[in-house]
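The complex appears here without one of its protein chains, the remainder shown in place.
So, subunit A:
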Amino acid sequence: MIVCVAVVGHQNNPLYIQSFTEADDALKLHHIVHCSLDVVDERVNNPKKSGLTLNETFLGLLYPTENYKVYGYLTNTKVKFILVTTDLDVRDADVRNFFRRFHAAYVDAVSNPFHVPGKRITSRTFAERVSNIVKSFGLSSAG
């Protein structure tokens, strides 16, 4: 289950962060998302060491925490998407697929002429769409 998704701007500021848990660990998830930026930085700065290929947006598993797995995705405009999930056995394809759809939703949201680039995303439509994507995560493989 996805517990948290986040969009992080190129100044490493949060643009959108939403957690999907009933438990009161939202703050912990914020910390996890924030710390995962360190790994993103590391991967982006040393692409060879981390085995990233050119133009690859999907950063893969950033780090496993005690109960979560954190995945990352980096767009061309240096906007980062972070996904935190509790599933221990996650298929790479599912995560890639999720990020692709998430990216599309993000592009639509920032294409809104009333959106100022670099500011937080407050669009309700975006939030709804993201929550739909999150709900459908992993269904294709499970079903």
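In the analysis below, a contact is a pair of C-beta atoms (placed from the backbone, for glycine too) under 8 Å apart; a residue touches a chain by one contact, two chains touch by 3 or more; residues count from 1.
Heads up, the rule we're going with is that contacts and distances are computed from a predicted model.
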Name under which UniProt lists the unshown chain, selected from "chlorophyll(ide) b reductase", "FOIE GRAS", "Translocation protein SEC72" or "Serine/threonine-protein kinase SSN3": "FOIE GRAS"
Residue among A:2, A:62 or A:79 that touches the chain left out of view: A:62
Contact footprint on subunit A, counting only the chain that is left out: 9, 11-19, 23-27, 30-31, 34-35, 37-39, 42-43, 49-51, 60-64, 66, 88, 115-116, 118-120, 122, 127
